[in-house]
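For this depiction, one protein chain was excluded, whereas all remaining protein chains were kept in their positions.
As written, the chain order gives the labels A, B and C, with residue 1 at the start of each chain.
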Amino acid sequence: MESMASAAIFYGVAALVLGSALYVVVGRNLVHSAFALVAAFFGVAVFYVYLGADFLAGAQVLIYVGGILTLLLFGVMLTNRIYNLNLRSGAIQVVPGALSAGLVFALLVWIIQSVDWGAMDAGDPGPTSESIGRLLVGDYLLPFEIASVLLLIALMGAAMLVRRRGSRS
Amino acid sequence: MIPLEHYLYISAALFSLGVFGVLTRRNAVNVLMSIELIFNSANINLVAFSRFVEGALGGQVFALLVIVIAACEAAVALAIVMSLYRVVKHVNLDDAAELKG
Amino acid sequence: MITRFRQIEMRLMGPLTMIPIVLCLVVLGTIAALPVVATILSELVADFVPPALQHLTIVVLGTAGFVGILALNPIYSIWLERKVAAHVQDRLGPMRVGWHGLLQSFADGVKLLFKEDLVPRDADRVLFGAAPMLAVASAFAAFAIVPWGVREDGTVLAVANLNIGVLYFIAITSLGALSVLMAGWGSNNKYALYGGMRAAAQMVSYEIPTAILVLVVVAQVGSLSIPEIVNAQAGGILGVGDWLIFQLFPLNLIAFVLFFICGLAETNRTPFDIPEAESELVAGFHTEYSGMRFAFFFLAEYGNMLLVSMLAALLFLGGWVGPFGSNPLLFFVKGFGLVVVQMWLRWTLPRLRVDQLMGICWKYVIPISFFLLVVTTVIKGLL
Partner (left out) sequence: MSDAVQSLSRFLPELILMGALAVVIVADLFTQRRPLKSSTDLLNGIALVGLLGALVTSWQALGAGEAQPLFASMLADDGLLGVFRPIFCLTSIVVLLLGMRSKELEGVRLGEMLALLLTVTAALMWMAGSVNLVMIYLSLETVSVASYLMVGYLSSDRLSNEASLKYILFGAVSTGAMLFGLSLLYGMTGTLDLYGVRAALAEGAFGPGLLFVLILIAAGIGFKIAAAPFHFWCPDVYTGAPTPVTAFLSVGPKAAGFAVLIRFFYLGMAEPAGGGAIAPVGGADWQMLLMMLAVITMTLGNVAALLQTNVKRLLAYSSIAHAGTMLMAACVLSVDGVQAIAAYLAIYLFMNLGAFAVVILAHRVTGSFEIDSYAGFWKRSPLLTVAMGIFLFSLMGIPPFAGFLAKWYVFAAVINAGLGWLAVIGVLNAAVAAFYYVKVLRVMVIDQETGPTPALAFSRLDLALLVVLVVPNVLGLLFWGSLDRVTEVSQTLLELG
């Protein structure tokens, strides 16, 4: 009973994710696309919860919804004339695009079906935040540090690009 | 219990939608959104495999780092979009015709 | 000079005399929907419902209780705010509807309900309609992890007892910025858009120190789970000695003050209410809203006020633990007490300028928060 309800929620969320992703790529209004992306990101966070990745779900909402999306929205709103509500984003090469995307999808489906993934369910891993924390300062110490270097230069570079530069003639 | 393959189908669909968006959209910010879809689809894969195949947290750590990278890329990309917009007042890829290959 | 001093004194003393009365009233008003009742109820139903469903029952009752509180919250909070404002300004405030105007907000609520629901002609209808709902949803959803006590058997009284509670809090509150942007854009009004952009920029900026300050707490307690953070604060001198705010004096005190400041900024309360600065932007992102949609924004704003106050109480002021042992009532007193402080500040301090607002965040609050995080972690590591 409970598992059926949870499965129903899962497929509902899946439909939501794919539907809003579809809107993101075909919708004609940019701001609506950006908000549709919220639903997609949220749905992905729900998938993480289903997979027992609680910390990652929190991080997904925090960084994608709270950070990246706000940024994207600022990008959309600042790079278009403020009163222009009809932010049309035309599409090019729809037919070849759809064909190649369909081809990619068909290939992926075929791979998913043909490969023996050796799937075993390791069960719900339980709270993951502590283990992830230990991995980040243990085995994954170097990637963790590199990520911090990356964040540093991205922060610095983004600020540099947007700052008005008077010195260049 | 949701089987592994269903996660993979969803992520494959998300990836294909992202590819479609990248191929067809003209607005730079919209292309960025499609790229975010691609990143998310890969992350679903990583987390699903982390639970069903590896049975350890390696995939989750990878996914976490991918989220961080995606944030960096989005920040840099939008800074570039803003900077370009200040110079040319548009962000449509077709119109950036000064550089035509 | 003397009159100036008198003014300041009045501003300070006015609300202070109000606080005890107000607190009693608020607590009494809340008690009707208090989750304590839900707890008692859940214990009552324990005899009737099968054990498998007990947890579900508690969750449902708790949710109902919280939604009740949150729905009623703006009604008495607005009354309270008007009273505080009036007393700060040496007035009486609403006096006519009910005893000391206690029913004034109900009257206002009814008025809002029947007001015409206007949508500007050029508005983006989808976003315009969705924004208030998203605002309320994000404010309410965050309450899911706010626990109000523990039972003897260790069950945490909360809608959801997540072990990543504080992460969830930080994540969900970031949704507020989206609703504000949505409203600002959807209204198709330049003041609304400016207000929305300012509000979003402000919320996103102040989210960073909020998260760092939460980490200060997390680093000291060693858990992301709010009940565990509260339990770590039990005991000590007079039952308050182990509250986090008194530990590592004065580091945690500074952290608490900064957290509260960030909370003010995230809820766009004065002195950080630039996004809706009436003198500049009409009313900011909700300029175009009227009727029920407007009421929804109020619901969200007062919900957010209560949320940050409760979080501050949980993280720094020991939540439900205190001199008289563990008691949910204590938690509510602390939470609503901090709400009163927010109102008091609003009517005492002038508004900041927009550059000052960002400057405070990036040049002072964030560096100090980082410093606190490093120092507390180092001290914790040495101890």
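Points worth noting:
Note that in this section a residue touches a chain if its C-beta (ideal position, glycine included) is under 8 Å from a C-beta of that chain, and two chains touch if they have at least 3 such contacts.
None of the values given here were measured: they were computed from a predicted structure.
The chain not displayed here makes contact, within the full complex, with A, B. Of the listed positions A:8, A:94 or A:141, the one in contact with the omitted chain in the full complex is A:141. By the touch criterion stated above, the residues of chain B touching the omitted chain are 8, 15, 18, 22, 28, 31-32, 35, 38-39, 41-43, 45-46, 48-49, 53-55, 58-59, 61-62, 65-66, 69, 72-73, 76-77, 80-81, 83-84, 86-88, 91, 93, 96, 98-101. For chain A, the residues touching the chain absent from view are 107, 110-111, 114-118, 138-143, 146-147, 149-150, 153-154, 156-158, 160-163, 165, 167-169.
We take it that only the chains that are shown with their structure count from here on.
If each chain is drawn as a node and touching chains are joined, the picture is a simple open line. More C-beta pairs in contact connect the chains of A-B than those of the other pair, out of A-B and A-C.
Centre-to-centre separation between chain B and chain C, using Cα means, comes to 35 Å. Centroids built from CA atoms put chain B at 6 Å from chain A.
Here the CA centre of chain A is 29 Å from the CA centre of chain C. Under the contact definition stated at the top, not a single residue of chain C touches 2 or more other chains. The set of chain A residues touching two or more other chains comprises 55, 59, 67, 74. Taken in their complex, chain B has these residues touching chain A: 1-10, 12-21, 23-27, 29-30, 32-34, 36-37, 40, 43-44, 47-53, 55, 57-58, 60-61, 63-65, 67-76, 78-83, 85, 91, 94.
Looking at the complex, you find that chain A touches chain B at residues 3, 7, 10, 14, 17-18, 21-22, 24-25, 30, 33-34, 37, 40-41, 44, 47-48, 50-53, 55-56, 59-60, 63-64, 67-68, 71-72, 74-76, 78-79, 89-94, 96-98, 100-102, 104-105, 108-109, 112-113, 117-122, 125, 128, 131-132, 135-136, 140, 143-144, 147, 150-151, 154-155, 157-159, 161-162.
Here chain A touches chain C in the complex through residues 29, 31-32, 35, 38, 54-55, 58-59, 61-62, 65-67, 69-70, 73-74, 77, 82-83, 85, 127, 129, going by the rule given at the top.
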